[in-house]
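Structure first, commentary second.
A single protein chain has been removed from this complex, and every other one stays in its place.
Going by the order they are written in, the chains are A, B and C; count residues from 1 in each one.
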Amino acid sequence: MNAAQLTAWLTRFAELVHAQRDELTALDSAIGDADHGSNMDRGMTEVVAALAEAPPDDAAALLKRTGTTLVSKVGGASGPLYGTLFLRMAGAIGDGFAPALRAGFEGVLARGKAEPGDKTMVDALGPACDVLDAGGSLAEAAQAAADGRDATVPLVARKGRASYLGERSAGHQDPGATSTALLLQAAAETLGGVQGQGEEATP
Amino acid sequence: MNAAQLTAWLTRFAELVHAQRDELTALDSAIGDADHGSNMDRGMTEVVAALAEAPPDDAAALLKRTGTTLVSKVGGASGPLYGTLFLRMAGAIGDGFAPALRAGFEGVLARGKAEPGDKTMVDALGPACDVLDAGGSLAEAAQAAADGRDATVPLVARKGRASYLGERSAGHQDPGATSTALLLQAAAETLGGVQGQGEEATP
Amino acid sequence: MKKLINDPADVVADALRGMAAAHPRLRVDHENRVVLRGDAPVRGKVGLVSGGGSGHEPMHGGFVGPGMLDAACAGEVFTSPVPDQMVAATQGVDGGAGVLHIVKNYTGDVMNFEMAAELVAAESGTEVVTVVVDDDVAVTDSLYTAGRRGVGTTVLLEKIVGAAAEEGRPLAEVADLARRVDDTGRSMGVALTSCTVPAAGKPTFDLPEGEMEIGIGIHGEPGRRRVPLAPAREVAQMLVEPILADRTFTDGVICFVNGLGGTPLLELYVVYAEVAAILEKAGIGIARSLVGPYMTSLEMAGCSVTLLQADDELLRLWDAPVDTPGLRWGA
Partner (left out) sequence: MKKLINDPADVVADALRGMAAAHPRLRVDHENRVVLRGDAPVRGKVGLVSGGGSGHEPMHGGFVGPGMLDAACAGEVFTSPVPDQMVAATQGVDGGAGVLHIVKNYTGDVMNFEMAAELVAAESGTEVVTVVVDDDVAVTDSLYTAGRRGVGTTVLLEKIVGAAAEEGRPLAEVADLARRVDDTGRSMGVALTSCTVPAAGKPTFDLPEGEMEIGIGIHGEPGRRRVPLAPAREVAQMLVEPILADRTFTDGVICFVNGLGGTPLLELYVVYAEVAAILEKAGIGIARSLVGPYMTSLEMAGCSVTLLQADDELLRLWDAPVDTPGLRWGA
């Protein structure tokens, strides 16, 4: 996995977030505080700018820059969570994309202390990691993330701002799981040929 | 003019004001502060209650009670103006209804310093006094007040709250002129047989 | 209408119960709807009385206390109080040095205070002087109209004159000072939304999305003109420009950005930043500032800007201790 590939991934993610900014905010309006779209858009715009300004030439540096940018520009819950995701990925990207994503996921769990089923981004990220670990393709992982996102709808939130609504949070799709599904969709679109097991893509 | 007749007049005025409370407030919303209906309704309800509690047995005492009640219960511009109207009427009612109304009108002019054409209650009250002074009937006076009220529509206000709107006050009917037209309408309805010239009504 | 009230008819009485409960150092005369300093009358001190329609809180009841007003009369919402209230307030604060009536220039307020002064003159030996505040540049000032409205300067005046009265200055001096403050203060306001008078039950006027009223008063009466919504930078310009056109201001002003009720403090600071930038460009230094909802119009969104030309004396009086629910420092 090289820096150019990761840049393509993150650039695509930024595009998707920007295009769906209002939808993400609308989801966050229903069970949160109406800022997830602007949070993620602000953060990913900064990431793309930071990567363009001084393109890191190795994958780890790139992911680290992405993580620190998100941590220092987003705030809210998504800043530390997405920031930690990329910072942890940086440490494991040498082993390949799947192990890196798994490491990032563990960072998210450690930082946010959510469990699967708490109606958070964990519910989209966890299934995607499982698919990749089992040798699945990025397209399959993206599908798993999308399924996980959809599965948040009936859940009662137990972490994050939506948890204050109690039973009333059921029936709404989690905004963070929705942005995470976009992250995986971007991966499938840009790193599509790349296998999850640490092999390089054959162009 | 005896106390019973005046009580009938004021009771009818209170009824009309109560029935048109929302319309008066709506007029005051357009060019004022949306309280003329509640001001007049609050005041006249208090007047009717005060007269019922201890019915004054002469006309002057009754008008004085009406004036002091309005002064001490209404506030705003209409409290002192209508209050002064009745207080001054009290001093002249011995001479008959028309001179009393004229005295009241002069009190309003002295208190409010408005002139005809300033888009105030003066524009309804003045013409009514003129009709009565010229020997007209109360029905004719009521019609003159209603015409005066209608004539306020195109005027630019120069006194009262509507004056702050400048040119924008044109095109709206003055709330105070509207309540004054009701006062004369009530007079025509309840004191209808009474001539303006100080003679008692022949029943 | 969405309001935290019981019955619209009781809103003023209920709020006064709340004020009495929350501020034990004030005394509330519920019958007359007058808020007084707990220690009124203060022997030998000129008594300061103001009042007006309710719906502008903290003005005036929230400005009662040492260093500011001695008493405030609360009328119905947006309706001047009645003379009886003013008489009770005047008698309650008369410490032997006379009483100053501070009246905002509205026909109703002026007439009711006038009648109150007549009643006091007829009934007692209390000397009363009346000062009328008329600082709103939105309104054309003319002999043939009711003149300008009293708005933001009232707050600054009550503070400054309150400090002078607290120093024990005689009535004539206190009244002169009040006139001088009124003379040097100018205001202009803007509304983004209407307010709803509880007894009326619906918004006083209709202000569509994308429009604002320039030159608004504080009673929901419409303003001078309706214009498209604009960035704070331009709004500040629309408010400050007519003020500066109306009076020459030099270095050392008190700059007051007042919230009308429904505009968050966050936005008032945005406006303040723009006002300060305009004044800086005009070479007018700000000596003191006040930012917040001090003279409101129920839940109306919008703000007003007041500039007051200060000098050393006014600044000293402005800085003097004040101890009221709405404005407090040095005490």
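Operating definition for what follows: a contact is a pair of C-beta atoms (placed from the backbone, for glycine too) under 8 Å apart; a residue touches a chain by one contact, two chains touch by 3 or more.
These figures come from a predicted structure and were not determined experimentally.
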For the chain not depicted, the shown chains it touches: A, C
Sole residue of C:A9, C:L119, C:L171 or C:L229 that reaches the chain not shown, by the stated touch rule: C:L229
Among C:L100, C:A165, C:M212 or C:V240, residue touching the chain not depicted: C:M212
Contacting the left-out chain in the complete assembly, out of C:I243, C:V271, C:I284 or C:L314: C:V271
Chain not shown, touching residues in chain A: 25, 29-35, 37-39, 42, 71-81, 111-112, 158-166, 168
Residues from chain C at the interface with the omitted partner, ascending: 1-7, 11-12, 14-19, 21-23, 54-55, 57-58, 62, 77, 192-193, 209, 212, 229, 231-233, 235, 257, 261-274, 276, 286, 289, 291, 293, 296, 298-299, 301-303, 323, 325, 328-331
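Rule of thumb we're sticking to: only the chains that are shown with their structure count from here on.
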Category of the chain touch graph - line, ring, star, complete, other: other
Whole-Å gap separating chain B and chain C, where each centre is the average of the chain's CA atoms: 31
Geometric centre distance via CA averages, chain B-chain A, whole Å: 73
Contacts with 2+ other chains: residues of chain C: none
Shared-contact residues (touching 2 or more other chains) in chain A: none
